[in-house]
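Complex shown without one protein chain; remaining protein chains in place.
Per-chain residue numbering starts at 1, and chain names A, B and C are given in the order in which the chains are listed.
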Amino acid sequence: MTSPTPTALPALDAAKLREDFPILHQQVNGHPLVYLDSGATSQRPLPVLDAERDFLEHANAAVHRGAHTLAAEATELFEDARATVAGFVGARPEHLVWTSGATMGLNLVAYSIGNASAGAGAPASARLALRPGDEIVTTAIEHHANLLPWQELAARTGAVLRHIPAHDDGTLDMDAAADLIGQRTRIVAFTHVSNVLGIVNPAADLVALARRVGALTVMDACQSAPHLPLDLPALGVDLAVFSGHKMLGPYGVGGLYGRSDVLEAMPPFLTGGSMITTVTLERAEYLPPPQRFEAGTQPIGPAIGLAAAVRYLDAVGLDRIHAHEGMLAERMRAGLAEIPGIRLLGDAPGAERVGLWSFDVEGVHAHDAGQFLDARGIAVRVGHHCAAPLHARYGVTASVRASTALHNTLDDVDALLDAASGIRPYFGV
Amino acid sequence: MTSPTPTALPALDAAKLREDFPILHQQVNGHPLVYLDSGATSQRPLPVLDAERDFLEHANAAVHRGAHTLAAEATELFEDARATVAGFVGARPEHLVWTSGATMGLNLVAYSIGNASAGAGAPASARLALRPGDEIVTTAIEHHANLLPWQELAARTGAVLRHIPAHDDGTLDMDAAADLIGQRTRIVAFTHVSNVLGIVNPAADLVALARRVGALTVMDACQSAPHLPLDLPALGVDLAVFSGHKMLGPYGVGGLYGRSDVLEAMPPFLTGGSMITTVTLERAEYLPPPQRFEAGTQPIGPAIGLAAAVRYLDAVGLDRIHAHEGMLAERMRAGLAEIPGIRLLGDAPGAERVGLWSFDVEGVHAHDAGQFLDARGIAVRVGHHCAAPLHARYGVTASVRASTALHNTLDDVDALLDAASGIRPYFGV
Amino acid sequence: MSDLDALYRELILDHWKHPQHFGLAEEQADSGHSGTSHQRNPVCGDEITLRAFVDGETVTDVQWEGRGCSISQASASMLSDLVAEEGLSRAETVTLIEGFREALRSRGQLELDEDVYGDAAALSGVSKFSARVKCAMLAWVALEDAIAKA
Partner (left out) sequence: MSDLDALYRELILDHWKHPQHFGLAEEQADSGHSGTSHQRNPVCGDEITLRAFVDGETVTDVQWEGRGCSISQASASMLSDLVAEEGLSRAETVTLIEGFREALRSRGQLELDEDVYGDAAALSGVSKFSARVKCAMLAWVALEDAIAKA
């Protein structure tokens, strides 16, 4: 484990943070809830719940389109939220497009490029256009959200989709990547952290490979944004997405980060109100980014909630969160590896990780294993976690995933380990 | 005014309902807030705020993908919400697709048809495909959200976009509609109620014209859903959209209603998690509707909030709401028409309406008029309300719009009228 | 008995470990007398291929193959036992499936009658676990489909 442990900082006090999360204080099936499913959706601390509610009780109004006092106040709060969330990933407000979530952000990018390929957009859009034979490179470990939009884009444009393979230990095969990313490559789309493996991928190296051939980089930051310090401009990716609900924020909001020149070149995707300069019955002209990509009423309350969420994360400190969750992951690995019949997916020695492990229980289906854990109040996810090809790679259809957040304690991990050791005995295998 | 006034029902008590809306109890610029901007976004009553918060504090989890107790509970609440919201518009749960809002819903339909036109989807999708020369008919009074997606679809497919004109009084020219909707017409997209004019359009007649030629009907129900009883299957439209935030519900959620055979035939739009049956690195197969159109994490909390909103509307009664708002509209019309220099847009005698009026103040720009009203605590919307072509039709670029909801009282209307009479004197025109 | 034990009855674990009627005989590819259905649970990737043999109006045999959780496997095994041994008619089988669906969707309200459902009555406990209802239903949906095709 090479997670940076900033010794200068005192470790975070997860037991204390827990108090901010109302949902954690309940019994499930007669046991205290141990929530190890933040990888699916995170729980919300009080400051997030309160920020959205305060807004709705005192300042709610549609933004950007009104002169009345509430509308002006709401617009300021909404644009402040943009600046806050952009700042959280090291970016400027004009580089952050609101979306409804990461899936939407990735579809936005793929469809916009599809539209450019069909001749839409400004002259600058031509450089994004795909032609038959052009290549889109993604990886063998992606969430469906960062795979299917590219399959569809390839089908629409005649581009070819290729995949960077993974080693057995879950790390990407960077030699293969260097071979795959070539002159025909126009887009390199990869996840920063896989939602199954938890390994932090070498984003900077992938960006360097893509830059060498002038390909656009698209990074899925869903599973890294809430868990480690992120500076997207420094990382050099062209575009990146994240989801509010996975980073202590509300449902229904997410972010698409983009470099100016890239966003500038992208034709609109969704069309409708608030993204135009002029409209006649026959045609419309569109605003510059980010508004160009924000058709219709935006998720105003959720955006304000997400700003509160990143302020909360920032106040705790992403370095400390990363170190804390790394420590939990370490303990989890050590414990799980000792349980007979449990196989960890992506157990790469020394890899930088977030606090997440997926595993297979020999002879017991993931659903049954998850049910057993749930009976002890432990909430884990079971299934293919929207990464079916990755599971096929490991010869399984489903796995059990335990994923942590800043509020998880070593007690939570120990509860998991204790229960997990009982799975195979219970099912008599 | 032909709004049905169900004399059997006691009128609703708006003053009492007001108490459920925390935001209304404040002073703005030294005056009690008079919120007449529900057409842009509605305010949320406590049961809606509480439903979402309760869910987040007690049952929040990602749905459909987990076996743990919270996930099972969240899935039930989420699917119950679907049934509730579908029922609100007379539909069955499987006919309701969650969206992030009406703009998204209309784009979903237009892009799905675009994908069908490009050869995507099942064999049944071919009947949705557009060919060059096919016609899409919309109206001259649409919100940009129900205009631009069709402009873009026409541009992508070579279809021709045509517009049903409006009379000076704001009603649609149904003779022209009967001429326009012909053998080439494949899609008829219209708004149930214009967000500028407030007139209830003859949806059943438009559906009949479209059916005659086998064209698909798409209805924008944003401005009708919260204001009058709606039975979409009875109305016979193929597809319809609405936005949660305009019907006392949360931001970030909306509904797309569709008839089974139409949804069945539509290829996917957004792709990602939770909408697939099988995925390999090369290709994916998709679930039946509604899941086919629900890629990625859905707005779970907002959907549960929206269910609470429609329960609230239903408890008050849509007939009563329609009658109450019709009464407010009547008083507003009478008062505004008397103020020298005020011109009402869409003042059709005897037309069925919702409680909304837009007007022009001679010699005073809408921004200035709105500012003047705001100084008296009256929140109205100014601008083109995302309906620029409609404003051009009336020879103005902007108007002032006062729109009501079930919590508005006659006192609110009188405050508007009193202030409005002061606008031209203040600016010395 | 804990909730978990009520779900994972002895009988269920037995069928899971010793699935009955498992295996599709290769030589008996679909004829006028049989129908095959493939069903899949998209959440976990579980799948089943089930073949029903019908003689006139009588369901004479059921064979299946598949992979999945203990509930889905046990359910397929119990269902095959039940149908093959009783020599039910098409109509009776459809009624049986409908009753099973209703009980499983009842959120713990309805118990399956052991006289009618045999070992499969042990699946009653699943109805309290809404996320597992699909697992138990998989084979039954497949049989419904296979009979319609036969």
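In this section, contacts are C-beta pairs under 8 Å (C-beta built on N, C-alpha and C of every residue); 3 or more make two chains touch, one makes a residue touch a chain.
Quick caveat, the model's predicted, so the values are computed rather than measured.
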item	value
Neighbouring displayed chains - absent chain, whole complex	A, B
Selected from B:Tyr35, B:Phe78, B:Phe372 or B:Tyr394 as touching the chain missing from the view	B:Phe372
Listed residues B:Pro132, B:Gly350 or B:Gly428, member touching the removed chain	B:Gly428
Residue ranges of chain B at the interface with the undisplayed chain	29, 364-368, 371-372, 375, 382-384, 388, 391, 397-398, 426-428
Touch residues of chain A, complete complex, unshown partner	64-68, 71-72, 75-76, 276-278, 287
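Criterion: only the chains that are shown with their structure count from here on.
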item	value
Distance between chain centroids, defined by C-alpha means - chain A, chain B (Å)	31
Where chain A and chain C are represented by their mean Cα positions, the distance between them in whole Å	39
Centroid spacing, where centroids are CA-atom means, of chain B and chain C in whole angstrom	45
Sites on chain B at which at least two other chains make contact	65-68, 71, 276, 278
Contacts with two or more other chains, residues of chain C listed in rising order	43, 45, 129, 132
